[in-house]
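One structure is given here, and the rest of the page talks about it.
For this view, one protein chain was removed and the others were kept in their places.
Lettered A and B in written order, each chain numbered from 1.
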Amino acid sequence: MNEGRCIKCGSCLRACPVLNDPSGSPFPGPRTVGVDAPRFLERNSIGQNALRCTMCHACEWACPSGIALTRSMLKLRSEMSGERPPGHNRLLENISSFGRSVRTEFSGWIEDGNRILYFPGCIGLGRSTDLTRSVSSLLSSLGIEHDISSQVLCCGSPLLKIGATEVAEDLRRRNAELFSRYDRVITSCPGCTYQLREVYGIEAEHVIEVLKGLDLRSRLEGRWALQIPCHLKRGLSPWTGEDLAIILENAGVDIVRMPQEDSCCGGGGGLLSGFPETSGSIARHKVEMYRRAEVDGVITACPFCSLNLGREGLRVLDIGEAVTLNK
Amino acid sequence: MRKDVLIIGGGATGAGIARDLAQRGVECLLLEMGDYCHGASGGNHGLLHSGARYAVKDAVSASECAAENIVLKAIAPFAVEDTGGLFVSLPQDDPDFADLFTASCRSAGVPAEELTPKEALAYEPGLNPLVVRCLAVPDGSIDPFSLVQANVDDARSAGATVLNHCAVSGMTVQDGRVVKVEVRDRRGGIPSSIVPEVVVNAAGAWVADVASMAGCHVPMGLDQGSMLVLDGRQGRHVINRLRRPSNGDIAVPNHTSTILGTTSRPARSPNDVAVSREDVELLIRETSAMIPSLRECRTIRTYGGVRPLLGGGGREASRSFAIMGDDKVDNLLSVAGGKLTTYRLMAEKVTDRVCELLGNSSNCRTHLERLGPSAEEKGGSISLARLRRKYGRAATSIDTADTRVLCSCEQVMRSEVTMVLNNGDALTLADVMRRTRAGMGYCQGFDCSLSVLEVMMDRNDVDPVPSLNEFLRERERGLTQATGDQLRQEILRRHVLRGVYGLEGME
Partner (left out) sequence: MRRALVVGNGAAGTFSSWLLANNGWEVTLVGRGTPSTAMSAGCLRSQPNVCRSEIMEFLSNEMMPWTSGAREGLSKMGTPYRCWMSPPHSTWKEGETPKSVAVVGLEGHPSLLPRVTSAMLNARGIRAKPFILPRSVPSEVPPTASFPGDEAWGALAEELQKLPSEAIMLPAMASLQDYRMLDILELRSGRRVLEAITPLGAPGQRLADIMLSKAAGSGVTIWDGRKVAALDVHEYEVRGATVVGGQEVRDIAIDAIIVATGGPLVDGLALKERNISDPFGMFRVVRSNDGLRGGYDSSNGMLIANDGRSMNNAVGAGDCLSSEGRDYGSGLTEALEGAYLAVQALEGS
């Protein structure tokens, strides 16, 4: 942990989407939580408001001292005592009952013994099943025959975000054996991708990485803006973040670039379940920005972004719904 | 103005004496020329000794420490971090010393329990894996500012008058008695001379200077010690070197930092606190032998303290204390020596003598009456959770409805600053800092000093420029040795203060 490098420049505060959200969320800020708090004996008393972070890494990217702010804030979450927000308790109940963070709606399981696994993640199997179906059929059309296993549970990332490290580890143990049956694991959620790589040690691929360089086309008309997911650009790789635009441009989609296209949708880090008002406010203001640009919709590559922006009335498509194989 | 007892010096000793006298019904006035803890009380390790460190050479000091250690934990739990301490020896240390040390602790009544190296490393994971012998003792970390302020507050509530920023400028001796004491004050509230029955000279390193105002000579030595403040709590316990006392033996976790110490050299005057680069290198070298990771830590600041020692001074001088009268002057008692851990005992003995002189036969109660509550607090924020630790009883007068934070390094709320200003002792920015810890963190006031000044100006007619310059000059003293990330902080500070604001005199 290198939070001892802080020079109090305040760059992280200016980059934080929660601090800058007009709803006036009582988030203490990345510096208080990630840099100052670790020094105190009393840090476990920091209080629930410290959880109002979407884990978007904007603070980390802004920090001139290269402090691993997100990692530090995550570590503090595992040390916090006191009450959880009700939404986080519900998450724990869901995991305990059926092993996923939200109720599963998906039913199109594929358990054919393929060597490739498509792992949609909890949201993709829950509220955003359209996304899952379109990615699955896209993969098939590209000749990537895959399983979608009903046995694989939540990757555990949301549990780390709420500081429930033991539950996350338990999920990992239960999932690891299943993952080992496959040669290749493809995900549509950058959060899952990151978790599988960092915590499970699996070389999981995000859909964007699979689609890159392939010959694709799109039937989409009109002008489309991008929502470049935080965990894609700042979690996996900034080049992968850029590939979203490249793939769409090559497929012939009319893309409108915007300076804030890579800012957080408000859906990550346990904010959506824990503090829905703040999460919604951030999403609303992002949607405002897209509306002012008068685009026909937004294309993204993350089920959380799709969900959170879509709820504010914006037309949001996942990459799997935007492109097809160019025949 | 007539007073039964005039106490000169508002360090731990003076404040302890004021509390004791007031509790015993004696009318007294304490004058401190700067802010409380101006001298050694504000320039020490913050170590609550178990006594182990003195067991071999000075059994009396060791026993006194062992007893007072228990007393202070009982009466001032808020000011004490009961971390426990370890004495560790390394391969290069004298292997016979450990046994001598253990035996001496036993005979001096200092609890010491031996741990195997494996146990030691489990207990304190950052220790050098080559640790040979390890003894666990009841050392702790204590906040002298919080402790002394609590003594001052207690003394006042028992009827004492206590004033900081008031300096004694002269004494008139007649017929073998001090009859008049002249005072130069920054507060404009009290008359400029006092007529005391008894004068207690508890001026620490200035004892000889004060005594000479009455024509008395007090033989004492002045010894400077350097300390280094590292960012973050590095280690769960106080860590001491298990060898004959030398420089760089101790690392003390304290609030949000770790204090490394100490060194020893003769001081030319009570103000000769300067820390040298060699001192800094020595402290890091010696303490990182015990905890290797200390070498990589950020040094926030260095500071020095001048210790008043009986007799000639130096490391070998007794750390015990003495109360000295003088043949020529009947009613002047000078007290010198001692350490923070035994301040209350020192104060008790002085108070006993004073009461004898005044014909007061009350008993001492300072070891029985609490100075404040314990620190356990669960707050909705770190700021709230820390209020009792910093302010003891006074924490209840902080308006916790306004949770806006003013100093983020130390998580100090604006309402704390307001409370401290209401209290009346804080006249300068530095005074506020000592009490709230604003400006004591890793940015050393970079972010918060102006905000504190703003709150001060809201309440009084304070001229910001001299106040700011004084505070920043004091911060500069500790920063002249800045290296690594602290130097980067310093570069940014200069960009802002000189490059943009054009404030001169910052170098």
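FYI, a contact is a pair of C-beta atoms (placed from the backbone, for glycine too) under 8 Å apart; a residue touches a chain by one contact, two chains touch by 3 or more.
Please read these numbers as outputs of a predicted model, since none were measured by experiment.
Residue in contact with the omitted chain (choice from B:Ala385, B:Leu406, B:Met440 or B:Leu472): B:Leu406.
Which of B:Pro95, B:Pro266 or B:Gly484 touches the hidden chain is settled by the complete complex: it is B:Gly484.
The chain not shown here is touched by just one of A:Ser157, A:Thr240 or A:Thr300, and that residue is A:Thr240.
Only one of B:Val60, B:Ala122, B:Leu368 or B:Val465 touches the absent chain when the whole complex is considered: B:Val465.
Touching the omitted chain from chain A are residues 7, 9-11, 13-15, 19-22, 24, 26, 28-29, 31-32, 61-66, 197, 233-240, 259. In the full complex, chain B touches the omitted chain through residues 404-406, 408, 414, 447-448, 450-451, 453-454, 457-458, 463-465, 482-485, 487-488, 490-492, 494-496, 498-503.
Everything below uses one rule, namely that only the chains that are shown with their structure count from here on.
Centre to centre, using the average C-alpha position, chain A and chain B are separated by 50 Å.
Interface residues of chain B, counted against chain A in their complex, comprise 81, 231-233, 256-257, 297-298, 377-382, 384-386, 389, 405, 408-409, 411, 441-443, 446-447, 485, 488-489, 492.
Chain A makes touch with chain B in their complex at residues 4-9, 28, 31-32, 36-43, 45-49, 65, 81-82.
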